[in-house]
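Yeah, one chain of the complex is gone here, protein chain that is, but the others are all in their spots.
Let's turn to chain A:
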Amino acid sequence: MLITQLKSKDTIDTLIKGKTVIINCHGCKEVCFPEHEAAELQKELSATGNIMEVITRDYICNPDNLRLQLQKYMAKINASDIVMVFSCGVGVQTVAEYLEDKKVYSGCDTYPLPGFQGVTPLEFACGQCGECYLNYTGGICPITACSKSLINGQCGGSKNGKCEVDKDMDCGWERIYRKLEKMDRLDTLNYPAKVRKFWNPDADPPKVD
(Lines give C-alpha, C1' and ligand atoms only; values in the text may rest on other atoms or scores of the structure.)
Protein backbone atom coordinates (compact mmCIF):
# COMPACT_ATOMS: atom_id res chain seq x y z
CA MET A 1 0.00 0.00 0.00
CA LEU A 2 0.94 3.58 -0.40
CA ILE A 3 -0.57 6.89 0.50
CA THR A 4 -0.66 9.98 -1.61
CA GLN A 5 -0.90 13.26 0.23
CA LEU A 6 -1.72 16.60 -1.36
CA LYS A 7 1.07 19.12 -1.59
CA SER A 8 0.21 22.37 0.18
CA LYS A 9 -2.08 24.87 -1.53
CA ASP A 10 0.81 27.37 -1.53
CA THR A 11 3.04 24.95 -3.44
CA ILE A 12 0.30 24.14 -5.92
CA ASP A 13 -0.48 27.85 -6.41
CA THR A 14 3.13 28.49 -7.41
CA LEU A 15 2.88 25.74 -10.04
CA ILE A 16 -0.43 26.67 -11.66
CA LYS A 17 0.56 29.62 -13.81
CA GLY A 18 -1.62 29.34 -16.88
CA LYS A 19 -4.33 27.19 -18.43
CA THR A 20 -4.35 23.92 -16.53
CA VAL A 21 -5.74 20.45 -17.03
CA ILE A 22 -5.98 18.36 -13.85
CA ILE A 23 -5.69 14.58 -13.95
CA ASN A 24 -6.70 12.61 -10.85
CA CYS A 25 -5.93 8.92 -10.59
CA HIS A 26 -8.45 7.03 -8.45
CA GLY A 27 -9.42 3.46 -8.28
CA CYS A 28 -6.07 1.77 -7.80
CA LYS A 29 -6.47 -0.54 -4.83
CA GLU A 30 -2.86 -0.08 -3.78
CA VAL A 31 -3.07 3.67 -3.29
CA CYS A 32 -4.92 5.54 -0.62
CA PHE A 33 -5.84 8.82 -2.33
CA PRO A 34 -7.25 11.87 -0.47
CA GLU A 35 -10.28 12.12 -2.78
CA HIS A 36 -12.33 14.49 -0.64
CA GLU A 37 -9.47 16.93 0.02
CA ALA A 38 -8.44 16.85 -3.62
CA ALA A 39 -11.98 17.65 -4.76
CA GLU A 40 -12.16 20.57 -2.32
CA LEU A 41 -8.79 21.91 -3.40
CA GLN A 42 -9.66 21.57 -7.08
CA LYS A 43 -12.94 23.42 -6.52
CA GLU A 44 -10.92 26.26 -4.98
CA LEU A 45 -8.46 26.22 -7.84
CA SER A 46 -11.31 26.29 -10.37
CA ALA A 47 -12.40 29.63 -8.91
CA THR A 48 -9.23 31.18 -10.40
CA GLY A 49 -10.53 30.38 -13.89
CA ASN A 50 -7.32 28.62 -14.92
CA ILE A 51 -8.68 25.08 -14.71
CA MET A 52 -9.86 23.91 -18.15
CA GLU A 53 -10.77 20.36 -17.22
CA VAL A 54 -10.65 17.95 -14.31
CA ILE A 55 -10.18 14.37 -15.48
CA THR A 56 -10.52 11.47 -13.04
CA ARG A 57 -9.38 8.04 -14.21
CA ASP A 58 -7.67 4.93 -12.88
CA TYR A 59 -4.35 3.19 -13.56
CA ILE A 60 -2.74 6.08 -15.42
CA CYS A 61 0.56 4.37 -14.61
CA ASN A 62 -0.16 2.03 -17.51
CA PRO A 63 0.97 3.92 -20.64
CA ASP A 64 -1.54 2.19 -22.99
CA ASN A 65 -4.38 2.76 -20.58
CA LEU A 66 -3.32 6.39 -20.14
CA ARG A 67 -3.25 6.99 -23.91
CA LEU A 68 -6.74 5.56 -24.35
CA GLN A 69 -8.14 7.43 -21.37
CA LEU A 70 -6.73 10.79 -22.47
CA GLN A 71 -7.75 10.43 -26.12
CA LYS A 72 -10.92 12.48 -25.95
CA TYR A 73 -9.24 15.23 -23.89
CA MET A 74 -6.22 15.72 -26.11
CA ALA A 75 -7.52 18.91 -27.76
CA LYS A 76 -7.85 20.53 -24.35
CA ILE A 77 -4.54 19.13 -23.14
CA ASN A 78 -2.79 20.46 -26.24
CA ALA A 79 -4.31 23.88 -25.62
CA SER A 80 -3.25 23.92 -21.97
CA ASP A 81 -0.04 25.30 -20.45
CA ILE A 82 0.13 22.92 -17.51
CA VAL A 83 -1.01 19.41 -16.67
CA MET A 84 -1.33 18.90 -12.93
CA VAL A 85 -1.41 15.26 -11.85
CA PHE A 86 -2.80 14.04 -8.54
CA SER A 87 -1.51 10.49 -8.26
CA CYS A 88 1.41 8.48 -6.94
CA GLY A 89 4.88 9.18 -8.39
CA VAL A 90 4.53 6.45 -11.00
CA GLY A 91 1.40 8.04 -12.46
CA VAL A 92 3.06 11.47 -12.70
CA GLN A 93 6.10 10.00 -14.45
CA THR A 94 3.94 8.11 -16.94
CA VAL A 95 2.01 11.27 -17.81
CA ALA A 96 5.25 13.33 -18.05
CA GLU A 97 6.72 10.82 -20.48
CA TYR A 98 3.55 10.60 -22.59
CA LEU A 99 3.06 14.39 -22.75
CA GLU A 100 6.75 15.02 -23.28
CA ASP A 101 6.43 18.66 -24.37
CA LYS A 102 4.08 19.68 -21.56
CA LYS A 103 4.81 21.05 -18.13
CA VAL A 104 3.58 18.11 -16.07
CA TYR A 105 3.49 18.74 -12.32
CA SER A 106 2.82 16.57 -9.32
CA GLY A 107 0.17 17.71 -6.86
CA CYS A 108 0.96 14.96 -4.36
CA ASP A 109 3.72 13.46 -2.26
CA THR A 110 3.78 9.69 -1.99
CA TYR A 111 4.39 7.77 1.24
CA PRO A 112 4.83 4.04 1.67
CA LEU A 113 2.61 1.79 3.75
CA PRO A 114 3.51 -1.77 4.58
CA GLY A 115 1.60 -4.49 2.81
CA PHE A 116 0.48 -5.50 -0.63
CA GLN A 117 2.14 -3.50 -3.41
CA GLY A 118 -0.28 -4.64 -6.07
CA VAL A 119 0.10 -5.69 -9.68
CA THR A 120 0.52 -2.25 -11.23
CA PRO A 121 2.45 -2.68 -14.50
CA LEU A 122 5.34 -0.37 -13.72
CA GLU A 123 7.32 1.43 -16.40
CA PHE A 124 8.71 3.74 -13.76
CA ALA A 125 9.65 3.47 -10.12
CA CYS A 126 8.46 5.71 -7.29
CA GLY A 127 10.65 5.66 -4.20
CA GLN A 128 7.63 6.73 -2.10
CA CYS A 129 10.02 9.14 -0.41
CA GLY A 130 7.34 11.52 0.88
CA GLU A 131 8.71 14.59 -0.89
CA CYS A 132 8.02 14.42 -4.62
CA TYR A 133 10.80 16.14 -6.66
CA LEU A 134 9.19 15.60 -10.06
CA ASN A 135 8.22 19.27 -10.31
CA TYR A 136 11.91 20.23 -10.37
CA THR A 137 13.12 17.58 -12.73
CA GLY A 138 10.91 17.53 -15.80
CA GLY A 139 8.90 14.60 -14.44
CA ILE A 140 11.90 12.24 -14.19
CA CYS A 141 12.40 10.97 -10.63
CA PRO A 142 15.95 11.63 -9.34
CA ILE A 143 15.42 9.29 -6.40
CA THR A 144 14.90 6.21 -8.55
CA ALA A 145 16.64 7.26 -11.82
CA CYS A 146 19.95 8.18 -10.08
CA SER A 147 21.96 5.46 -8.30
CA LYS A 148 22.87 7.93 -5.59
CA SER A 149 19.38 9.50 -5.45
CA LEU A 150 20.94 12.94 -5.89
CA ILE A 151 18.52 15.86 -5.90
CA ASN A 152 20.89 18.69 -6.84
CA GLY A 153 22.39 17.52 -10.13
CA GLN A 154 24.77 15.08 -11.77
CA CYS A 155 27.71 13.52 -9.91
CA GLY A 156 31.09 13.19 -11.60
CA GLY A 157 30.61 9.50 -12.31
CA SER A 158 28.59 9.64 -15.51
CA LYS A 159 30.39 8.54 -18.67
CA ASN A 160 28.87 8.66 -22.16
CA GLY A 161 25.54 9.35 -20.51
CA LYS A 162 25.69 6.12 -18.48
CA CYS A 163 25.76 5.59 -14.69
CA GLU A 164 29.02 4.74 -12.89
CA VAL A 165 27.29 1.91 -11.03
CA ASP A 166 25.67 0.22 -14.03
CA LYS A 167 26.94 0.92 -17.52
CA ASP A 168 23.60 -0.25 -18.97
CA MET A 169 21.71 2.35 -16.96
CA ASP A 170 21.26 5.89 -18.30
CA CYS A 171 22.49 8.66 -16.00
CA GLY A 172 19.29 10.01 -14.44
CA TRP A 173 20.61 13.57 -14.29
CA GLU A 174 21.73 13.47 -17.92
CA ARG A 175 18.11 12.50 -18.77
CA ILE A 176 16.71 15.25 -16.55
CA TYR A 177 19.02 17.90 -18.02
CA ARG A 178 18.34 16.85 -21.63
CA LYS A 179 14.59 16.84 -21.09
CA LEU A 180 14.60 20.30 -19.49
CA GLU A 181 16.90 21.52 -22.29
CA LYS A 182 14.53 20.18 -24.95
CA MET A 183 11.61 21.90 -23.24
CA ASP A 184 13.64 25.13 -22.96
CA ARG A 185 13.18 24.92 -19.20
CA LEU A 186 16.74 24.78 -17.86
CA ASP A 187 15.81 27.73 -15.63
CA THR A 188 13.97 25.12 -13.51
CA LEU A 189 17.39 24.10 -12.15
CA ASN A 190 17.77 27.49 -10.45
CA TYR A 191 16.15 26.29 -7.23
CA PRO A 192 18.13 26.82 -4.00
CA ALA A 193 20.23 23.93 -2.66
CA LYS A 194 17.76 21.25 -1.64
CA VAL A 195 18.36 19.10 1.42
CA ARG A 196 16.59 15.77 1.32
CA LYS A 197 14.12 15.09 4.10
CA PHE A 198 13.95 11.45 5.08
CA TRP A 199 11.30 12.29 7.59
CA ASN A 200 9.16 15.29 6.91
CA PRO A 201 8.15 16.90 10.21
CA ASP A 202 6.59 19.88 8.39
CA ALA A 203 3.97 17.78 6.70
CA ASP A 204 0.73 16.80 8.35
CA PRO A 205 0.61 13.10 9.03
CA PRO A 206 -0.85 11.27 6.02
CA LYS A 207 -4.58 10.85 6.49
CA VAL A 208 -6.36 7.56 6.04
CA ASP A 209 -10.15 7.50 5.77
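As a convention for this text, a residue touches a chain if its C-beta (ideal position, glycine included) is under 8 Å from a C-beta of that chain, and two chains touch if they have at least 3 such contacts; residues count from 1.
Here is the rule we use: contacts and distances are computed from a predicted model.
A chain of the complex is left out here; the name its UniProt entry carries, from "Hydrogenase accessory protein HypB", "Carbohydrate ABC transporter permease", "NADPH-dependent stearoyl-CoA 9-desaturase" or "Methylenetetrahydrofolate reductase", is "Methylenetetrahydrofolate reductase".
Of the candidate positions A:I16, A:M84 or A:I151, contact with the hidden chain is made by A:I151.
Residues of chain A in touch with the missing chain: 147-161, 164-165, 171, 173-174, 177, 181, 186, 189, 192-196, 198.
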